[in-house]
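With one protein chain withheld, the remaining protein chains of the complex are depicted in position.
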Amino acid sequence: MRAFEYVAAKDSRHAVALLAEYGPSAKVLAGGTDLLVEFKAAPRVPQMVIDISRAEDLKNIALTAQGLSIGAAVTHTEIMRSPLIREMCPALVDAAHTIGAVQTRNLGTLGGNLVTCVPSMDSGPTLIALDALVAIAGPAGYQDMPLDGFFVGPRKSILKPDELLVAIVIPKKNLGKPAAFVKFGLRKGQALALVNVAASLRVDSDKHVFRGTRIALGAVAPTVIRAQQAEAYLEGRAVTPEAMAEAGRIAAGEAKPISDFRASAAYRRDLIAVLTRRALEGAYALGKSKRDRET
Amino acid sequence: MARKTDIGEREQRVTQKTLHSVDETLRLPAVTPPVTYPIETLVPQVRQQTPAVGQRATRSDGRMHGLGQTRYIDDLAFPGMLYAKIKRAGIASARIKRIDTREAEAMPGVMAVLTGREIPVNSFGPSLKDQPVLADDRVFHAGDGVAAVAAVTEQIALEALDKIKVEYEPLPAVFDPLEALKDDAHKVHAPNSNVYATKIIKKGDIDKGFAASDRIFEGRFRTQMVEHVPLEPHATIAVWDPNGRVTIYSTLGRITLGRADVARTLKMPINRIRIIATIVGGNFGGKNEITQEPVLALLSKKTGRPVKGTFTRTEEFIATTTRHPIIMDYKTGVSKAGKILARKVRLVLDGGAYCSWSETTLGKACILAAGPYNIDNLLAEAFVVYTNKTMTGAMRGFGAPQVCFAYESHMDDIACALNIDPLDIRLLNAFEEGSSSPTGQVLQSVVVKDSLLQAAQRFGWKEARS
Partner (left out) sequence: MANVTLNVNGKLRTASVPPETTLLKLLRDHYNLTGAKLGCDVGDCGACTVIVDGMPVNACLMLASQADGREVLTIEGLATSDQLHPLQKAFEDHASLQCGFCGPGIILSAKALLDETPNPTVPEIRDALSGNLCRCTGYTKMIEAIQAAARVLREEPAERDA
């Protein structure tokens, strides 16, 4: 690898101060599973690498007044093992499990996955489907924003060079909201998603209709997108397998998949329809078993 | 005591006599005396149990592998060793107008730079010597090496590559083998035709065979380029000794061929070249010929220090041999019952930028193109063509896997169209003891049908079909 300087940030405040000092000539390193790969292929590397992988306040998983807060430097393995996340957002655990392989999950972080911002990111859809927020630290201090606006385009997040993603928050109201994540890759491990889908929903217990459905699609547009027409279609509609299948078909029409060496656009559209249906079914089943347990 | 002296004397006399008689026999006769071999040859006893066959044995390398103690080439290091990297063309077809290495040479830590014009004989290959060690005047595929650097660290070597400036004049290129087959196609190695090897097998009379057929089926099948992806990338270390002999440690599979290629390209007597190959981390045919050995030998000579070069995973894909993609056109005439009466095959092999092992691949693909089936009337024509892509060479099967995909898919298509069980159509046509191959070889120990039937039984073929 080409030469660069290195400093380990003690915490997010330290990291922000370092970013302010070095500006665009610095890059933040967490797990390195994307960044170091990028460095090895790049004609140039940043002058300074700021390592946040062991920054104290970026490794917490905790319930706060806002909801469930996950530090940006929490690894995918830590997500899979967290009792809090397993209980409150099992879909996030499923999503983490589809990322790379054991070795990549032990190093790769949730924040890194979001900041690298590839359209096929596996952590994005579930978080979008749960209306997640992100906490960003900058020279002016901390601010929150919806994750929805965090993704600008392929490999481009909204972060400015002197800003740091600090935490991801799942709002209190969505903790325990039934959700499911489905990914389709050419292999079961070490594979990019051809399409990935997350869905979350509630069921009106009286009328047995869909309420507050969220469907997030990945790998089929420049960023993770919501299938809002499919969501609108389901709102207030009776919960039936046919409705879920139709929602899948509508969602497929909302996406702009590309044809590349991995798959054709047509095949991806097929996948969207099927995976959306499966994600809805999965979320519904999770909710049903919860309701059954509660009654 | 006396006896010992006696033996000593006799020994002395016998030795003298032998030495003298050797002098006599060393005067070679004008006509070599006839040599008689035993007339009886050993006929191998097939399918007989021997004490060794069927016994469990432990692999001799298992322990060292498990301990992580096996030393592969990249695990070796020598005092004062330098690291070499090769600059890749990145353009499929071009003339090199200028290479400026001055900035790279001036970098601290860079010990030597090498370009194609410094190679004494800049061509090699297992048969056609059409592959350059480093591109000199022309680039034939994007993975061609155009310059090499030896530096004190790999990092410096890579940075030095960036500083080497190459001016290319892009030339036309051809990438599709069917395009390359045409008369007006760009000639990759002009003025030679793009078709650099041909094989034709003729048996019986296909016109008569097709005329007698109840149905005729045609199909085109294509396979893709495949890279071996051995887990261990190509690695080589070159070291010279004070007597002007070079030792090359390499992941090379065919070291005798390697010596010949290094001797040729470096214009050195072969007895001054030693190649040491050790446990290799996967070969599969991709390490059957030299890649960077002459480059490292020359860099080592220039610098007076051992030089190691390891390929990156990217170089494994663009600068090492791959499996030939083949476009296979099949035309088969069958009876109503599915018996093959005639078959016409045309194979077009994508031969990449250089010949490498294409002739062997062509040969095997052509001979095996008919499949393990009794076909009395056969015409198999096979061609390998140059394209401006990564060179295609040896990979396990040498053409067999590609044609197998074609003739078995074709067979399935025929069975489906005739509404015959795919297993039955094969049993009807398959080789038997004494069947003759397309090239007339009489086959022994033929167990095709036995295997098929046993497999069918184990898989529950009949049950699944019903």
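We just call them A and B in the order they show up, numbering each chain from 1.
Criterion: contacts are C-beta pairs under 8 Å (C-beta built on N, C-alpha and C of every residue); 3 or more make two chains touch, one makes a residue touch a chain.
Just so it is clear, the structure is predicted and the values come from calculations on it, not from any experiment.
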{"item": "Contacting the left-out chain in the complete assembly, out of B:51, B:66, B:191 or B:434", "value": "B:66"}
{"item": "Per the touch definition above, residue among A:107, A:175 or A:221 touching the missing chain", "value": "A:107"}
{"item": "Chain not shown: contacting residue from B:281, B:363 or B:422", "value": "B:281"}
{"item": "Footprint left on subunit B by the chain that the document does not show", "value": "58-59, 61-72, 74-75, 155, 228-233, 279-284, 310, 312-313"}
{"item": "Residues of subunit A (touch criterion as defined above) contacting the omitted chain", "value": "1-6, 8, 29, 31-33, 36-37, 39-40, 45, 49, 51, 53-54, 77, 100-104, 106-107, 188-190"}
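Just so we're on the same page, only the chains that are shown with their structure count from here on.
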{"item": "Residues of subunit B defined as touching subunit A within the complex", "value": "155, 158-159, 162"}
{"item": "Touching residues on subunit A, where the partner in the complex is subunit B", "value": "1-3, 43"}
